[in-house]
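Please read through the structure below; I'll follow up with questions.
Yeah, one chain of the complex is gone here, protein chain that is, but the others are all in their spots.
Then we have subunit A:
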Amino acid sequence: MISDVAEDEEKWLAAGIAGLQQNAFYMHRALDSNNLRDALKYSAQMLSELRTSKLSPHKYYELYMRAFDELRKLEMFFKEEARRGCSIIDLYELVQHAGNILPRLYLLCTVGSVYIKSKEAPAKDVLKDLVEMCRGIQHPLRGLFLRSYLSQVSRDKLPDIGSEYEGDADTVTDAVEFVLQNFTEMNKLWVRMQHQGPARDKEKREKERSELRDLVGKNLHVLSQIEGIDLDMYKDGVLPRVLEQVVNCKDELAQFYLMDCIIQVFPDEYHLQTLDVLLGACPLLEPSVDIKTVLSQLMERLSNYAASSTEVLPEFLQVEAFSKLSNAIGKVIEAQVDMPTVGVVTLYSSLLTFTLHVHPDRLDYADQVLGSCVKKLSGKGKITDSKATKQIVALLSAPLEKYNDIVTALKLSNYPHVMEYLDNETNKVMSTVIIQSIMKNKTCISTSDKVEALFELVKGLVKDLDGTLHDEIDEDDFKEEQNSVSRLIQMLYNEDPVEMFKVICTVKKHILTGGPKRLPFTVPPLVFSCLKLVRQLQGQEENPFGDETSTTPKKIFQLLNQTIEALSIVPAPELSLQLYLQCAEAANDCDLEPVAYEFFTQAYILYEEEISDSKAQVTAIHLIIGTLQRMHVFGVENRDTLTHKATGYSAKLLKKPDQCRAVYACSHLFWVDDQENMKDGERVLLCLKRALRIANAAQQMTNATRGSTGSVTLFVEILNKYLYFFEKGNPQITISTIQGLIELITTEMQSDSTTPDPAADAFFASTLRYIQFQKQKGGAVGEKYEPIKV
């Protein structure tokens, strides 16, 4: 059915074009032979094709354009005639004899154009005549195109100031009057189209009307180009007339389009000065008009205007733009009770952008906007519409981008209230946006109250909000989220230790609500912030008169203890152990023996009770030995206890090689280079001998289970340790000890039952090379090494 219609239209258009071209041909022939009468006859016939009712606007336009081109040539002919002395007035008269009104009027406008150019009559008179004559066509489509033609031919002939057609005083008024009248009539025709035809074709009609809208809008464009219109004339003469037509036509399509047109074609300066009038028209429009888009457009233009130059800003203040817009929005929302949430938020989002551009220093305005938005949203519960949510995120992101500084955004008291309306997912998205803004701008959040406010804002990431289903979260996403929270914690800093401690306490309070999944991410950065603070305070003298509330390393260690303890609910024993040892070392540096001992105790308990994986044990034991080796704060008893335990753990590791290595590592616990009373040569040797026994046992085991002795690597390692302590001057390590081990290794390596191991061979070779090298060094070292035979 529809394709039939389309086919028919094509046929009619083709027929119309054929008819037009044929008559045009004859018209040209008549023009060439200067036969005015025939030319007029054929041109009228040609224009009759435009009398059709069968074409859609799109097709009609094609026909119209061809007629337009032909009329240009006709106009040139008329111009020539006028030059040659033919009376234009007579011509004007003559064309009115055309039989049908539509061709008659097209010809009249064409002649009229030449008439004005000839200046034989004032432009205003001709224009007035033409615009009124066009009333003869009341058919919407034909009338629109006719008046469009009139507009096109008259464009450059308006009696504007500075134009050659300028008449006596007030001619600009005439020009304006002409355009306004054409506009008004065109709009009426355009609106009338809506009511033509059956109701079921409404959509089709609206589409067709949409195609024609620029014809109507062009008039406003022409108005904007008239130089003679100044602000006063616009305010008193132009805008009220245009708005009157817009309001009175009561047509949704027209109102929306024309409001938008007004905003786009006239200068922003004018809009500012006529804000009252413009905004006053809004509530008078049909309720179905998408006024929020119109207002948003207006605010966007004004925002850009404000952004373009700071010189215009005082104007905004002078006209009280902010309060006017604010009120207008409020009224519109009130009037359109069914406005969807996305509409409300979009409006406030545009208003906020406007405010940020025009009044960047007025945080109270920005807060006011957010507050109004909250009020309008109240009672709606959490927003579920994704478009609305996007708009809220845009609303909240605007201050962040503008101020480049979360601290300023934090001052907006209504900011967190807006966030309340986000569903949990979006809350997290927004929180991430906030943290990213901090990262990008390297914002330093330095006081505990700001930190408090910040963590309230990003609480979606810090803890489980009501109703979150944990299993929905993607692992990788969760990790990313938590990593950003960790990075955030690291960015919090204040030089003043007292304030910094307050910040730390605030953070601790929040992260401890995070639950077992989050703590492994959030506790370490906090711990290290604390340790950095301890180090900062270390340099300062502890004030003996300090009161209970002053910030001391001891206080911080208490907090550290509590914080690390929280990890037990995860549980994360390896991490906790590492953190305890870090604290122990820090306490050591502060000379706080009991505190250090306590941390070691906690670490040991974890090792004994919670760490059972052998690989984890190996790492843990190395950390324990490494840390303990560096401790200088312990008295003999404490040190002995801890060392004894450490060696005990070492010997009990599952795999023999691990045991061996851990035990010889323990040898370093008995020898600390920079402390004379910490060099216990005997116990060093005991350790190394024990390691050797374990290495032997390892060899035997491999022999028993695999039928060949394993690698001699462990022996070479122990040999290297012998050399280490030998060089340090441990009297217990004698040449014969070393020599004996060298021989043992050599024998083992040459034995048939040993599996060849190139790595071990290379290791032994480089060790021997080392001994040679030391011998060749000469001096005390050379002497020492001399007796060793390799």
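The rule we apply is simple: a contact is a pair of C-beta atoms (placed from the backbone, for glycine too) under 8 Å apart; a residue touches a chain by one contact, two chains touch by 3 or more; residues count from 1.
Following the convention adopted for this analysis, contacts and distances are computed from a predicted model.
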item: Absent chain [UniProt protein name; select from "Serine/threonine-protein phosphatase", "Vacuolar protein sorting-associated protein 29", "beta-aspartyl-peptidase" or "DNA-directed RNA polymerase core subunit rpc40"]; value: "Vacuolar protein sorting-associated protein 29"
item: Contact residue for the chain not shown (choose from A:74, A:567, A:665 or A:712); value: A:665
item: Sole contact to the chain not displayed, among A:483, A:540, A:562 or A:751; value: A:483
item: Touch criterion as defined above, residue of A:231, A:762 or A:790 at the omitted chain; value: A:762
item: Positions on subunit A where the hidden chain makes contact; value: 476, 479-480, 483, 524, 528, 531-532, 535, 575, 578, 582, 585-586, 589, 615, 619, 622-623, 625-627, 629-630, 665, 668, 713, 716-717, 720-721, 724, 727, 759, 762-763, 765-767, 769-770, 773
